Each structure stands twice: as C-alpha cells, then as structure tokens.
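Since the structure comes first, as structure tokens, the remarks are kept for the end.
Excluded from the complex is one protein chain; the other protein chains are retained at their positions.
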C-alpha cells in the first residue's frame, strides 16, 4: 500500500498490464521517449520497448484505427488521446467501427481496446481543450465508459479495461492528476459496473463521478453543518451503470442531485435523473437537483470559467433547495 | 396550400431561400446534377447554377469546413450529409469549430450554416446507416438542433435555420421523407424553439419528435379506447427547448412519456425527463415513461431491428404502465 | 496484356481464376434477382464488372493475410474463398449467415479467411487495415493486410493518415484502389484533380502502380509484387486497378449520369468474357471445360441460395446478444 498521485496510478496500471500480457501495446502522440504530454507513459518505452510503445503522428483517426485493427487480431491496445476534445477526429473509428464490430459480426469479432482520454479543464484552457464528452459515448451501444475519481479506482479500472473484451472509453480528469490516494502495489482489476458509496448520508444522494466526487464531499461537509446529511455516490462506471447501487442509495435518502463537470444539458446526469424518475420514482421525495457546467463553450477568462463550471457553492445551493423543497436548479 | 411530401418540403425551402438570398449555397456529395442520394436537390443546380450547388468529393470534414469558412465570411451554406452516421467524420468542424466560434471570439465572428442530415433507419440499413445522433449535438453549446415531424414544419424550420445566425443541425428522418402534409406555397419561416401540442389530452403527455410524433398519435388512438387520454407534444426544436410548452402540457396531464427512435440511454428523452423531474417535479403524478431504441447497434435482420426500435405496441405498453401506476419501462 | 496468360500460372489455376470471377458475377446477378423477389432487405452494391481486380488481388494472398473491404465487398469475399451459401444466408438475414443476420451486405466478415469486414463508411476500413498490418508485423509471420477501397475513398482524410502511418512504420499493408471512375453518381474527375490515384503514393514515399483492373493477371502480378514487398518488411504499396462497374451504384440506380457509350466500351473488356476467351485462344481450354465451369458455378449458387432460403430466422431475444463480448448484458443493455 502506498500513497501515489492519480497520474502515477495510471502509469502503474499500464506498466503492470504490459508486464503481464505482451499483447498490451500503447499508441499515442508523444508517448514514446517524451513520456506523453502529461508524463503518464514516462519510462514505459525504455522498459517495454519501442515496438510496444508506439509514438504516432498527429493522426487521431489513423491511430484509433490502428488500435482497432490490431485489437481485432489479438492485440490489447491502449490509445492515449491527449485531450478528449481531439477524439472528435476519430469518431468514425470509435462510433461506427469499434463500438459496433462485435454486434455487426454476430459476435464473431471483437475490439478489446482502451481509449484513454484526458478531460475537463485545467484552468483557462478554453473552448477546445476543456470539454467533458463522456455522455456522447454512453449513448453509443457497444462502448463501455469509465470515469474514476481516485488513484485506486483509476488503477483497478484501467487494468479491468485493458483486460475487458470490449472497447472501453476511459476518462481521466485533468484536475485529478495531482490528487493523491492509496493504491495497492500489484493491485487486481476491479469489475466495471459498480458504483460506490463514498460517504453515507440520509437526506440526499449526490450521484457523481471524477472530480465531482471530491466536490460533493466538500459540499457534504458544508451541508452537514446545516443539518443536511449527504450521501455521496460515485458512479465510477457510466456504462455499465449500477442501477442497483443508485436504487439502494435513493432508498436511504429519497433525494437525488446529479453532478458532473460536463455541460448539464444532455450530460450523463440527465440519464441518471431519467433513470431515477422512471425506475425509482416512488423513492423520490423531492425534485432532482442538477449541477453541471452551464451550456456555454469554456471561456478563457478565469472568472468566467469559474462561473461556468460547477462549484461547491452551486452544489450546496442546489442541495439545500432540493432538500428544503425548492425546485431543482441546473 | 398544397399537399406535398416531406422531402419536397425540404426542396421547396432550399429553392425559395436560394431565390431570396444569393448567399445561400448548397454543398454535399452527389447533390449537383444527380440531385442527391434522395433526390432532395434535384433541379436546384439547373435553376441556381453550378457555383451555388456544389457537388463535393467524399470528404465530410473538408465539406463542413468549407461551409464553415464560407459562412464566417458571409455565405449561408447548407450542407447535405447523406446519413447522420457520416457526420462523425466532420465532428471537429462541427463541435470544436462551428459550435464555438461565436463564443470563442467574444461574439465577433459567427457561423450561420445549416447541416442537413438524414437520420434513422430505412429498414435493414444496419449499424452504420441507421443511427439517430441528435442527442450528441444538444449536448454541445453553440449548436441549435431541429427535428421536424411534418412537411409544414420541415419547410418553415429549414427556412428559419437558413436565416438563423448560428449553426443549426437539421435532422430529417428517412422514414418521414414520403409522408405527406399541407404546406403553404411561399411560406414564412417559423421561429425555432417552440414545441407544439399536436393532440390534446388529459392523462399523459408524450414528448417526442420526428417520426415519434406519428407513432405517438397512433398509440394515442389505441389508448383512447382504453380510456387513456394522451396529449402528444411535438418537441420540434431540441435546442432551443421549449420548457414552457412542456410545463403547460404537464400541467394538463401530470404524466410524461418520452419517445424517440434514438437509443434511449443518453438520448434526448433523458434530458426531457431530467428537466421534468428537476423543474416540474411537483406536476408529476407518476414515473416517467421512456421509449427509445434498445441499447444495441442496429441489426440487419428486419425482425431484430423491429425489436430494437420503438414500436407503437411498446409505446402503448409503457403508456399504460405509466398511467396505471406501474414503473416506467425503457 | 500482350504477355501470354500461361506464362506465370498453370492452366488449372487460370481456369480457377475464371471460375471465381464467374462465381462473383453470377452471385451478384442472382442477388439482384433475389432482392427483387423480396428475399433481401437493405442495400446491395454490386461489383459486377470489377471481378478481375478482386480475384487478381486475392490470388496473390496467402492464408495468413487479412483483408478489409468496402460497401462493394461481395467480390472480395468470394475471391478470398468465402462460402456463397453463408453469404446469401446473411443477405437473407438468416442465422446461418456469416454475421448471424446482424450485419448484412455492408458488414460481412469471414474470420477464418481473415476477411475482417466490408464497411458501410467510405474509407472506414482503411484505418482498420492499418491496425491489422501493425498486428501482422508484430506477429512476425510474414502476413500482410490488404485494404480495398474505391476512387471516391481516396479523398477521405483516413486514406491520407493511414498511408502516412503505414509507410512511416513500414507496415506490411497493401492498398488496393479499385478505380471504377465513379463515387456514387459523380465522376472521379469531379472529385479529384488528378486522374491516377497511384500518383498519390509518392506523398508517402511508397510505390504506386497502375494495373489494368479488368485483366485479372495484371492485377495479380502488381498486387503480388506489393505483397512480396510487404512480406519482405519493405513496407506498404498502393496499387490502382482501373476498372468499371457495369451496374448502378446500388441495385435500383438507373445510371442516368453516365455518358452514352461509356458502358458499352467497358463491356468490351468484361473480364468474365475476355479472360475465358484468352484461355481458349492461348491455352486451348475448350468449350466443354468452360461449360463445366459455368455449370459448376450455377450448381454452387443453386445450393447456396437453397441453403439461405432454408436458413433460420433469429428469435427476437437475439436482439440483445452480442452488444458486448462479456456477459454484463443485463447491466449494460439499457
């Protein structure tokens, strides 16, 4: 057991899986000797060789395609996409090809690849380097979508994703890279598809993921002083989604607030809210609170971006309104 | 007033707008002399000239980019994307560029272009020619998203979209192309952002768009025999979304069912459900029903595809369960 | 063209090439009929007229090689040796079909033959082929990956990115462009400023050659050269096959966009007519033998069609199968 940064947990997962399975290969821009734009793959080329850590041209579509084709023939490729804003350049390979290959072929081919993507803002990174696009992929049958909030989960889920027989979209929020947490040395993969109660409470469930979990915990501490007891439920895996976990939490609290850094409109929080309002309606005692980014592109100016992004204050406000019977505010 | 097909309404809108404004130009694959894969632009090259009806190579990204660049300098381009499944190849130009240009530039540039896309299945068109991807674009601030259900709306909204100062994603469902309806000769554009009560009812609101409207009407007729009075509310414009219209309908019915051909998980129905459960919770007397395609790629076999797609029977079942107090079923 | 047909391959092999071309031709002609008779839903893009490029290219391949194809893929698949019965079964949407009725014409595969898929997206198979070539190289058994695509696809960004990547990494890929002069209803000349796709190879420092796409042996030889180069570790090549589709872009297209006389001119080099003529003339293959070939093809296709017609219609519970390869279905399928 050691305390490491989120980014290091990713590195460890890659390293350990590469050591375990020679078919695990990495592809991405600048991931070779430079170790990637965020240093995640540092040392891996030296350790595992040039033919397993493939530094690519700036050709996102070809790179994802290369991973896909190799995966269909037995490789276990992990692609690094520097910012999820750039995955738009490879959407055909992700959405029309990788996601559908198993189904279209009646189960005869599959695409066990992982696409690791940085997401979220790093502060004034503006409109094209800050988005959180996970909701798109949850709408595409055939893809799995993972969004860890801690080093432990990042490591265990990335290992699971690499061993998973299906294409997995793996989101790594930039603001979490330097957060720390405990991780086992040679940890096992954790099964995808299970949420986690991170903090127990009786009045309100905040269903969230990635950095939202940390913001929710902060908000929960503030709300506790108000006498509002918040349960923080870490979604962790958008697809598969842990309906049972959500239900169990709502049975305890009866109230729901969804939270993510992605734009609220059409975000995955809408899906969670819809599941609750459809399948767990009888448990709901209050309007569902929704917190996400405002429906604008990311502004460059820090104060504007702060206004656009979900903040602990906004979470607290919406949580109060939800519990005290006001309408849910986005 | 004349009765024309949906496809003809699109053609008329293009033709009339081209006659009105010389800056309206068309771009797309095979749209020139051949008149497009579905005949929508037939005759327009001959009438308006080769320099306004631009038949392009198979280069979706360059084509959308061409429209975007021209629009930023004063043109009013309308792009035809043969199937919305192919827009994935132009996502950077749509999502990172066109959607954000106005905001990123502090309002100094804008991108008044329209992207017309065929969507939905035409029967066994399988996994890469059948999708309904409108929800993605509703999640992208800066885009407007329109999804008409009748020839009249198709014409009036396309005209509005062409005159609109922002990028508009315009969805045309394949199965509607041959449906007929009344349309004014030289009709005016209709403002984007208003839903429409297509049928009044007191027990249940079906919020839907495109072909869903027609299926909902069929279902409503069947449900009427059961004594269930259904209001069919045509969303028409996903962005801007008519919250007031939804609220007014829920005030009458107190129950909601969302319906679209797109995959239910993460579809725009989830956003509608979330809005209702958050902002109109007090109006809700029952779990929200959700009907959409199952979360699979589109199968080729007709009977499998029929099972995957929303059917009138499924709508009726979910509507009954909703009104009679059962849980909402996807 | 002037080289004798018998110079490179023996007579049975040459007759085999003819048989395969004819199988493709008749498979497609019958598919068109079966579609009109209501047995086949969805799209059909016949490759009638282009049989020589499919058969010539696949004749240059070995068992370890893999293929990525296009929307016009029946010919490539049959040329590779696929079973027309399972193909018709797929078109008929039967469980016995190659894709268990989930793919249809646009997504057909044969994993045993390394046929990794037709594709509904123009250019969509090219990146996958690049990845397949990468894995071939990693395997180190000398296998290559062949990517078929049309003249229209070469204007897609994917073409460019993948040729660059494969050349950069010296991957064993062979890019076969079937230039049939049209993308849908639009002539190639209205889609690209250069007539010869092969001329684009230089941008990636790879060889680009032009084959007479209606001459099965010319295609065979040019592709064989590219394959040899790839197997030797010398990297990818681009081979352009000049050919023509006799029928419409898809079944139902009336081809009103064609200049008069164009089809007629191409019919003169119809490979299913010119090639057996050469076999007869140059090698003395007689009408009896050619007649046997024709009869064998019809018998095979009779059986294939019967197999398809007798196939099983999937139960609707299968709708939710195969979305994911593991069995998380109950959780992920909503």
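A, B and C are the chain letters, set down in written order, and residue numbers restart from 1 in every chain.
In this text, contacts are C-beta pairs under 8 Å (C-beta built on N, C-alpha and C of every residue); 3 or more make two chains touch, one makes a residue touch a chain.
Small disclaimer: the values here were computed from a predicted structure and weren't measured.
Every shown chain that the unseen chain touches in the whole complex is listed here: A, B, C. Considering the whole complex, the residue from A:4, A:196, A:222 or A:294 that touches the absent chain is A:294. The residue touching the chain not shown here, chosen from A:108, A:129 or A:243, is A:129.
The residue from C:73, C:97, C:157 or C:207 that touches the chain not shown here is C:157.
Touching the missing chain, out of C:194, C:232, C:267 or C:306, is residue C:194.
In the full complex, subunit C makes contact with the omitted chain through residues 155-161, 164-165, 167-168, 190-194, 199-200, 202-206. Mapped onto subunit A, the footprint of the missing chain covers residues 29-30, 32-34, 37, 55-62, 85-86, 89, 123-129, 264-265, 294-297, 299-304, 306-308, 330. Hidden from this view is one chain, which touches subunit B at 25, 51, 54, 56-57, 59, 61-75, 77, 92-93, 96-97, 101-110, 112, 141-142, 144, 164-166, 192-193, 239-243.
Everything below uses one rule, namely that only the chains that are shown with their structure count from here on.
On a Cα centroid basis, the chain most remote from subunit C in this structure is A. One simple way to say how far apart two chains are is to compare their mean CA positions; for subunit B and subunit C this gives 36 Å. Rounded to whole angstrom units, the spacing between the C-alpha centres of subunit A and subunit C is 40.
Contact with two or more other chains is made by residues 85, 89, 126-128, 265, 294-297, 299, 330 of subunit B. Shared interface positions of subunit C, i.e. residues touching 2 or more other chains, are given as 99, 101-103, 107, 119-121, 124, 157, 323, 332-334.
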